[in-house]
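Note that one protein chain of the assembly has been removed; the remaining protein chains are unaltered in position.
Showing chain A:
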Amino acid sequence: MTVTEDRQVGAGRLRKEDARLITGRTQWTDNITLPGMLHMAILRSPFASARITSIDVSAALDRPNVVAAFTGADVADVQGSLPCAWPVTEDIVHPDRPPLAVDAVRYHGEAVAVVVARDRSSAMDALEAIDVDYEPLTPVLDLEEALADGSPLVHPDKGTNKSYTWIFDSAAAGTGTDAAAADAEVVIERRYVQQRLIPAFMEPRSVIVDPGAGEYTIWSATQIPHILRVFYALLTGTPEHKVRVIAPDVGGGFGGKLQVTPEELITFMAARRIGRPVKYTETRSDTMLSAHHGRDMIQDVRLTARRDGTVTGISVKLIANMGAYLGLVGPGVPILGAFMYNGIYKFPAYRFECTGVFTNTVITDAYRGAGRPEATYALERAMDDLGVELGLDPIEVRRRNWIKKEEFPFTTVAGLVYDSGDYDAATAKALALLGYDKLRAEQADRRASGDPVQLGIGTSTYTEMCGLAPSRILGALRYAAGGWETAAVRVLPTGKVEVVTGTSPHGQGHETAWSQIVADELGVDFDDVEVLHGDTRSSYKGLDTYGSRSLAVGGIALVEACRKVRDKARTVAAHMLECSPDDLEFTGGAFRVRGTPDAAKTIADAAFAVFAAHDLPDGIEASLDADATFDPQTFSFPHGTHLCAVEVDTRTGRVDIRKYVAVDDVGKVINPTIVEGQVHGGVAQGIAQALHEEAVYDESGTLVTGSFVDYTPPTAADLPDIVADRTETPATTHPLGVKGVGEAGAIAATPAVVNAIVDALRPFGVRDVPMPCTPERVWRAIRAGGAS
């Protein structure tokens, strides 16, 4: 007989979780109702900085259906401080962050009091009966002014608005950026501003805390149920084994749900005080005000080079806005970028210095890419400017500097070892897909004819570090936890398979991709695999989903667990077939005796034999399951070339993306449909940063982009068609060859778009347009450019 392989890995299967996610007929946290459940509403500060001189909730208690109301002062001795798991330096200034403000508020939207009622409307109505007297203070809003002498202080007891300064300097290893600058033939010095963004996940956050008899069950729309469980135990004094955290289906996160939130802890305190289940579901307005924001930093960059285009060094000075407190991983976000300011290029000198600063704004923390988009933006913008300075095509100046295929593994100036990549191949493909030469010719024609609509082409040749993260490196960077991931695989008596993963999907499609991997590893049907996740009772161990880590770390753990199961099944099958395990090969979904392929046993056969346990080989336990934990030795490094062609109406400043090409190399691909979806979503968010989105606080510290009317994420109708293609250079550092794709689009797209706009407007003397590049800003840049 012929044995055929029906490979699932690599197939563009539709996602098995989508029907329930798209119809909403599932357990979103807010869909869950418990017997006797109460509803909480939160009163938030209208001021950016104020002392609370008095606060009285007694009138709220008299409102209909109200069960309880309390303030920060009422829980001051039990509420503790929200955690920062990444104190990046030894001397970091790390202020307490109470879930409920006690005597001062430090950002617009900070929680000051709560009402718990029998229904949500009554809770919201009763908020209006709470009487708070504030003594407003001058807020600290500007990053540079915050660092100046005499600035008001966000935390007066700390004596400074500076949280930390973190430095990397290649001079320690021999080559310094000052030496490179002294010898430089070309110096590109630029300031870029990463505007503040709001993650804008689709499902607002929601949490339910059910206080059972001495044990707590917590449902939360979070990315990190496992990490949350640890912190719930540490922060509330509840023994960890009495805390069960469930992240049911979660509607997006983008890093925005990688947080231990005030709301989660306040809901816990309410449920503990009252002794009944309490739910808090935020409104979109709450999300905008109080969920952490992203980006928000000033980047001063100095790129040095020789006239032949060879880059000799880069020096980067950041001021990063932490907001009013330190978020869970907030201080570390710019540090993740520190390893990426060299990108795909080889040069000997690099200095990075980041100062984290407190302001009277909501905290910043991880947002899709977390540090890497900012780094890529600064580098790729500067590379374009270098090309212009030298009269070199932007592709050519990059090519002269990037690491060649044969130079891998390559140790970068930032100290990482890139295992693999093929920048020439990805770029060649992207250029062909865009029709680069033809568009350049059209650009020249439009320039020559003075067309009011100018054409620009933007390039972004990016890499990123995925697969967060090797635990030893995290330790060296002072991160509190590790970066391993775990998976368990159990084959049920009828041959169906349950997988327990420590990753916590919130839209990524793990159930589908994990099923494809298991189907191939164990030779079972795709539909016969069930993936369990997000409940610390079934999945007791894991480090959750962020940083493009789930497949690149959790996927490897899954493969290793599958192989343990397969090895055991092989022993059982050999016993059943009365041969040596070495005589068996695993093909076409079954163990077959070499040379006699009809003598075969499937995993299901072995599973039932193990279940019956009537005749097992000596020393084999009656179970067909295994788990594995994988701690990566290094990161993975996807890369790619994104090209964007824009038309700029020079009379109105309007930018239209005419064509967007994304060629990504994410290593081996489990499911190309999911990969393409990730690229589309990431590119959409990258374009959004370039053109549309900005969180704005006015001079009083009031968030004025508090709804989607003013904070404008693009809809499908605002976005171009995206040509997404791939090259495939497998990772060499683990058995699956995958690299990660969750953040690539968001990292690559922003500089591609802005470079395109600036490219279109070079004849007008334009060198920069601040993000987001709104029509008015483009128009003003043209007017300020000095050319006619």
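Here, contacts are C-beta pairs under 8 Å (C-beta built on N, C-alpha and C of every residue); 3 or more make two chains touch, one makes a residue touch a chain; residues count from 1.
In the analysis below, contacts and distances are computed from a predicted model.
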Next item on the list: Out of "Multisubunit potassium/proton antiporter, PhaF subunit", "Imidazole glycerol phosphate synthase subunit HisF", "FAD binding domain-containing protein" or "Branched-chain amino acid transport system permease protein", flag the one the UniProt entry gives for the chain missing from this complex.
Entry: "FAD binding domain-containing protein"
Check: Among the options A:A59, A:M124, A:I298 or A:V417, which residue touches the chain absent from this view?
Finding: A:M124
Next item on the list: Please pick, from A:D142, A:E498, A:D718 or A:D768, the residue that touches the omitted chain in the full complex.
Entry: A:D718
Checklist line | Absent-chain contact - pick from A:T236, A:T267 or A:T705 | finding: A:T705
Check: Please identify, in ascending order, the residues of chain A that touch the omitted chain?
Finding: 120-121, 124-125, 283, 285, 651-652, 654, 692, 696, 704-705, 707, 709-710, 712, 714-715, 717-718, 774-776, 779-780
